[in-house]
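Dumping the structure here so I can ask a few things about it.
The complex appears here minus one protein chain, its other protein chains still in place.
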Amino acid sequence: MSNLAEEGQLALLIGSRGKRFIVLLRASDALHTHEGIISHDHIIGQPWGRIVRTQLGKPFLVLEPSTHDLILHVRRQSQIVYPKEAGYILLKMNVYPGVRVIEAGSGSGGLTIALARAVAPLGRVYSYEHRPDMQRLAIRNITQLGLQEWVDFKLKDIAEGFEETAVDAIFLDVRTPWHYLTQVGKALKSGGFFGSLMPTTNQVSQLIASLEAHHFFNVEVEEILLRAYKPVAERLRPADLMVGHTGYLVFARWIPEAPDRDESKDHNKV
Amino acid sequence: MSNLAEEGQLALLIGSRGKRFIVLLRASDALHTHEGIISHDHIIGQPWGRIVRTQLGKPFLVLEPSTHDLILHVRRQSQIVYPKEAGYILLKMNVYPGVRVIEAGSGSGGLTIALARAVAPLGRVYSYEHRPDMQRLAIRNITQLGLQEWVDFKLKDIAEGFEETAVDAIFLDVRTPWHYLTQVGKALKSGGFFGSLMPTTNQVSQLIASLEAHHFFNVEVEEILLRAYKPVAERLRPADLMVGHTGYLVFARWIPEAPDRDESKDHNKV
Amino acid sequence: MSNLAEEGQLALLIGSRGKRFIVLLRASDALHTHEGIISHDHIIGQPWGRIVRTQLGKPFLVLEPSTHDLILHVRRQSQIVYPKEAGYILLKMNVYPGVRVIEAGSGSGGLTIALARAVAPLGRVYSYEHRPDMQRLAIRNITQLGLQEWVDFKLKDIAEGFEETAVDAIFLDVRTPWHYLTQVGKALKSGGFFGSLMPTTNQVSQLIASLEAHHFFNVEVEEILLRAYKPVAERLRPADLMVGHTGYLVFARWIPEAPDRDESKDHNKV
Partner (left out) sequence: MSNLAEEGQLALLIGSRGKRFIVLLRASDALHTHEGIISHDHIIGQPWGRIVRTQLGKPFLVLEPSTHDLILHVRRQSQIVYPKEAGYILLKMNVYPGVRVIEAGSGSGGLTIALARAVAPLGRVYSYEHRPDMQRLAIRNITQLGLQEWVDFKLKDIAEGFEETAVDAIFLDVRTPWHYLTQVGKALKSGGFFGSLMPTTNQVSQLIASLEAHHFFNVEVEEILLRAYKPVAERLRPADLMVGHTGYLVFARWIPEAPDRDESKDHNKV
């Protein structure tokens, strides 16, 4: 990546009171804040990590945003998949450059960001959503970040099935993922990665039972807790409050040519 | 990715008792196991998710390994960076296709795998190590996975500085990261991402103090806990034992043109 | 308590390799260890915190055991209630001197120890168990600690009901606590404390549903995680492994004169 901020790149602007903005840099464009206006032209072509000032003289620090920043700054109408889970999902479901991955629903597009960035420039994200308003939001969020090139948005109830076949991975962030495992099996390539995120233990139990009934293999349930510390050298301590729960992650592999039951049980002993 | 296992791809073979092997598929090559021999030719050109048998008739399930699998199966002589941290590091330090990132030390190459897969096909990982034996191991591990194309291994004490400039991100997995912040500053581009992983609170305190003294910005300390569940639908519960600690993650941004102290303090209030 | 070790008191003996023994001090009695014999008479009448030696000259440190020590050193044939939960149960279920409390099953007597010590000298523990072998073990464990004075052991299936009425608190450490709520209601005084510990989420769901159907009030579900650190001043860090799960605690109050449903819901909003 470039040492200088360039047109078409994303910029994170942090005001003096910690207020944060993320913009896609475009010549002649401007960011309007409560502390004044910043012209993109004052950023483009300049090194990252500098202070720019609004016409009112208010300072903003200009940084490249991380994928983590992008996810957390998404305009949201629904619970998002947090970076602590999104990063783990990428490694666990083998999402890397060139991969074709389906997600449903699009939600606010938080996970879509992580997936799109990970599969670019050769892979593809197919993002399903049945609510038009949610899809509009996701498209808007992804487009504002310039990631639309790697994402196909589909307005569709996944009960009707996915349009792709032989994709590498499918992630379901829906209320009743166990309802769609037949559809998953048709769209996922043999041996492909399945993942899901659910808030309740009851959902996890139902999904596990369905995965087993549908010949999914190597079912794993995991939970990730992130604990932030107050970064003070001489008084190091965890933050007073932490997020107590986002959701349970469930992963499995799709093995259509099912080995016989007992053999599969053995294979599961990992 | 392909629906069929192809030459040059990685394959995960799981035996009937859960024994796992990861191989780079090459025509005419063979995997020797305690349950017999498997010819790669029986895998290449076939769909994933199938059972192959050794010449003794023992079944192995053939799957694409995930990045998670690759990291955990690395031959190691040192503590590795686990997937729960590696995935988070990717999002937090903005490691995605095209990025140039430095890591030190190479260690057993666990994090190198995650970084190399994330930056390919256009980016680059510069992996520093001062112990020849560790470097040999890392090179061997990375080469066996076919990832060497994206990694430059450097046998060098980082106290002497890094050879690159203006890289996007630097991750230090060393005992005393606070000793190398000047070197980090010279190699990292303005606004670039700094990260480190340390096992003790004393190290974290020392690093925080040094980061502040070296005008790093937005210092964050975080810890990730992974809790696995027994995936039994009617008796869902966490596993009896869990990993209690891998390390503390510290992240910061490098801002050489430091805003004045008070202003920077304000910017930190996020 | 006395400054000197006295007959009738418990003593914790720690050998040079960390081997621990707990004994009830009795004149002329002796402890036989692999490192030799220690006469109780060498302990009785002496200050705590001293080294005594076996006839072979091997040193043992003599300390008063804590309730925590007693629980962990119980001879067990079943999962015990750990001190992290036992201490919390005491405060949450209001178990203090003078209280009458029922527990079922007796198990190995781990929780019995905490309860007996907490209610003495005026209260009472009624400990139910239907398996004769488990009861024998619990009686043996409690008697060896000299706590039998405060415990009534009952060999009985609690499906047949408890023999007491108007007790202050009932704790069920059984597989299907939801089967016994009618019996609990008959034995517990109005407003009394109910508690239970279960390993699986499915059990918790079933118990919650039953508690609501039986007009229990203020149902709470909690989980306690204990994280040990390596106590090294200059390298402070959590232990590598931790207990990932012991069980879910469920607490509720018994309100037979049930306020009407909606009102009760309001009362629950705490």
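Letters A, B and C mark the chains as written, and numbering starts fresh at 1 in each.
In this section, a contact is a pair of C-beta atoms (placed from the backbone, for glycine too) under 8 Å apart; a residue touches a chain by one contact, two chains touch by 3 or more.
Nothing here was measured: the structure is a model prediction, and the numbers come from that model.
Contact with the chain not shown here comes from a single listed residue; of C:Ala27, C:Leu91, C:Ala159 or C:Leu241, that residue is C:Leu91. Shown as candidates are C:Ile37, C:Leu56, C:Ala159 or C:Leu226; the residue that touches the absent chain is C:Leu226. What subunit A contributes to its contact with the hidden chain is residues 199-202, 227-228, 234-245. Across the interface with the omitted chain, subunit C contributes residues 1, 3, 14-18, 20, 47-51, 59, 61-68, 71, 83-84, 86-94, 96-100, 114, 117-118, 120-122, 166, 168, 189-193, 201, 204-206, 208-209, 212, 217, 219-234, 236, 238, 248, 250, 253-257, 259, 263, 266-270. Residues touching the missing chain, restricted to subunit B, are 201-202, 204-205 (touch as defined at the top).
FYI, only the chains that are shown with their structure count from here on.
On a Cα centroid basis, the chain most remote from subunit B in this structure is C. Each chain gets one centre point, the mean of its Cα atoms, and the points for subunit A and subunit C are 46 Å apart.
Distance from the subunit A centre to the subunit B centre is 19 Å, each centre being the mean of its Cα atoms. The residues of subunit A that reach two or more other chains are 201, 204-205, listed in rising order.
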